[in-house]
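Heads up, the thing below is written out as structure tokens.
Excluded from the complex is one protein chain; the other protein chains are retained at their positions.
Chain nomenclature is as follows: A, B and C, assigned in order of appearance, with residue numbering initiated at 1 for each chain independently.
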Amino acid sequence: MAAPLKILVWNEGVHELTNQPATMATMYPDGIHGAIAAALAQHHPEADISTATLADPEHGLSEDVLAGTSVLLWWGHSAHDQVADEVVERVHRHVLGGMGLVALHSAHFAKIFTRLLGTSCSLQWRNDGGRELVWTVKPSHPIAAGVDSPLVIPQQEMYGELFDIPEPDDLIFISSFAGGEVFRSGVTFTRGRGRIFYFSPGDQEYPVYHHRQVQLVLANALGWAAQPGLRHTVPEVGNPARRDFGK
Amino acid sequence: MAAPLKILVWNEGVHELTNQPATMATMYPDGIHGAIAAALAQHHPEADISTATLADPEHGLSEDVLAGTSVLLWWGHSAHDQVADEVVERVHRHVLGGMGLVALHSAHFAKIFTRLLGTSCSLQWRNDGGRELVWTVKPSHPIAAGVDSPLVIPQQEMYGELFDIPEPDDLIFISSFAGGEVFRSGVTFTRGRGRIFYFSPGDQEYPVYHHRQVQLVLANALGWAAQPGLRHTVPEVGNPARRDFGK
Amino acid sequence: MAAPLKILVWNEGVHELTNQPATMATMYPDGIHGAIAAALAQHHPEADISTATLADPEHGLSEDVLAGTSVLLWWGHSAHDQVADEVVERVHRHVLGGMGLVALHSAHFAKIFTRLLGTSCSLQWRNDGGRELVWTVKPSHPIAAGVDSPLVIPQQEMYGELFDIPEPDDLIFISSFAGGEVFRSGVTFTRGRGRIFYFSPGDQEYPVYHHRQVQLVLANALGWAAQPGLRHTVPEVGNPARRDFGK
Partner (left out) sequence: MAAPLKILVWNEGVHELTNQPATMATMYPDGIHGAIAAALAQHHPEADISTATLADPEHGLSEDVLAGTSVLLWWGHSAHDQVADEVVERVHRHVLGGMGLVALHSAHFAKIFTRLLGTSCSLQWRNDGGRELVWTVKPSHPIAAGVDSPLVIPQQEMYGELFDIPEPDDLIFISSFAGGEVFRSGVTFTRGRGRIFYFSPGDQEYPVYHHRQVQLVLANALGWAAQPGLRHTVPEVGNPARRDFGK
């Protein structure tokens, strides 16, 4: 009945190949994208889940691929500027048309994220492997369903305020860190017809995407951001004639 | 030109008289209300600042007093249920009509606060004197002007999420505590024509209102919540005739 | 798997019995509640849909009934003050605990609605049978799915701004009227764990609930407000011991 849920997990895939291949091969033998895709498949066995990376032709984000995608997950960190502007504009158009976007961790600086939000998206950070606590502040939101409060991540990079984002539609999670910092770590936005979720846990140096509760958050986010069967049409300018609606 | 800023600092005044008179006499010889009023007077020398307590006739919140008040600060903790319902309805009416309300610390459970917000306003708490860090997340808001981020309070009662409030208009401050908890510690709401600010630091066991930065937050809040010269008129139901506005 | 969707359509039922029995018998032979319930059953054949009215014992809103209800629809107009305060507190508690509430038309003045929102909920009105146009302004919201923009209601009572409500979580619909007035006619709120939708079309003098598109809005609202399987627990105050979450 409903169109099948088509999910695309995108990862720049640079840490796996170049930056830290040994570490990554141990922690994420199939890449960060592979680990996320496998986890999502357990929660959404009915979904059609694919992966793509920067190295793929058109970064694996062709018009055809995006047209059939309900939700795009985006992990990027060290190669934001290698993402072609043309592809960014294409993804932007699809999000405005209704494709969901789940932006993860360092994707706060991805071109597509700053393009959609319009701010610097800067933040404070420190990588000393302290623990992160993710507290739920909007329990009625579907993304929070079944998630522990706090969700305890033993080791993570610290991301702290000020996080320079527009006022989110929903503030679902707030994190605290071992150094006392706080961060709006789970926030939603609507842009055009598209639903966007940003979730900050997920540094490449720690096995965050193997954490069952983090996987649950991502799985919930898919269900929320997907609008299966929606054609991706950006709201368009119109010049309608005056109609007679009655008095 | 502008009407003078009239401020009323309300304190139930029970800890001072009954619960912890010795401690309070040392820390707040003029009561919590007295300390707050003195601090505000330094920031707003032009303002007319009064105090009132539960023990006053009509709790010091008569129709005449409220009609002339631009902003009411409210500190209460152990005697919420002793505040007369009639007075609560009166304050409610004036807030809807445009009187500002600054609710402090345990006032999250004040009748007037839960009446205005409609939720349980429950939260998690623990009084072990840990440090609180108050981080600014909306620096462009006038209440955050000049406030350190973090504002460090060496000892405070912990107030933690889930804080059961409606989505605030503005989330200005988020606190973290020594135990890793987080709390939306500075939030605004609009109800009717009135502006409301809740600020959670301020337990009676610690000298929080002597903290210069906390005083600055309260002084900023007054400037923001005040609408001097506004008549306190609750938006009313109307039954206007159809007008001819042209075509 | 999922608990069945239990829906309760509540109508004061006074116009049917007393105020305009002849008109109502023609337009709504099974009452407004009956018409709404029948329409919802077409959209949600899997749901368990009941009705209740003011005249029922405890207004049909006993603890047992509410405990099993996923979403309560509320239509009231001329008998708001006959709803027992005890029942209002009970419904309030269940909404904070996660029961959905869909408030219709004059229910803006229902005790449960003003109790949840904390404002006067006053508005401007005029009953001259002009046409109402309901425009979608948040097309990505599930309540707007498949709904015409504008949804044209040939004859309706005018409800106009200023509508004295708190800032809604989502503004989904804005109406205009033949006299040029505007109204935020479809708005959502979250209170506690509960989801609330207010929809203004629906005066008893016009066959609004027979309008297929109005029925679609209500059916969508049920799907959005329901959190089947959720236990209705109001967020509670807690006093947790300090835990060791690591460093």
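Keep in mind that, in the parts below, a residue touches a chain if its C-beta (ideal position, glycine included) is under 8 Å from a C-beta of that chain, and two chains touch if they have at least 3 such contacts.
A quick note: this is a predicted structure, and the numbers were derived from the prediction, not measured.
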Seminar exercise, completed: Out of A:117, A:144, A:174 or A:219, only one touches the absent chain, namely A:117
For this session: Consider the whole complex, including the chain that is not shown, and state which of B:130, B:186 or B:201 touches that chain.
Result: B:130
Seminar exercise, completed: In the full complex, chain A touches the hidden chain through residues 96, 115-120, 122-126, 128, 130, 160, 162, 164, 166-167, 169, 178-180, 189-192, 234-243, 245
For this session: Tell me where the left-out chain touches chain C, residue by residue.
Result: 131, 133, 135-137, 139, 149-150, 160-163, 171, 174-176, 178, 180-182, 184
Problem set entry | Residue numbers in chain B that touch the chain omitted from display | 98, 130-131, 133, 138-140, 150, 152, 154, 178, 190, 192-195, 227, 235, 245-247
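Here, only the chains that are shown with their structure count from here on.
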Seminar exercise, completed: Maximum distance between Cα centroids and chain B occurs for chain A
For this session: Go ahead and note the Å separation of the Cα centroids belonging to chain A and chain B.
Result: 37
Seminar exercise, completed: Contacts with two or more other chains occur in chain C at residues 130, 178, 190, 192, 235, 245
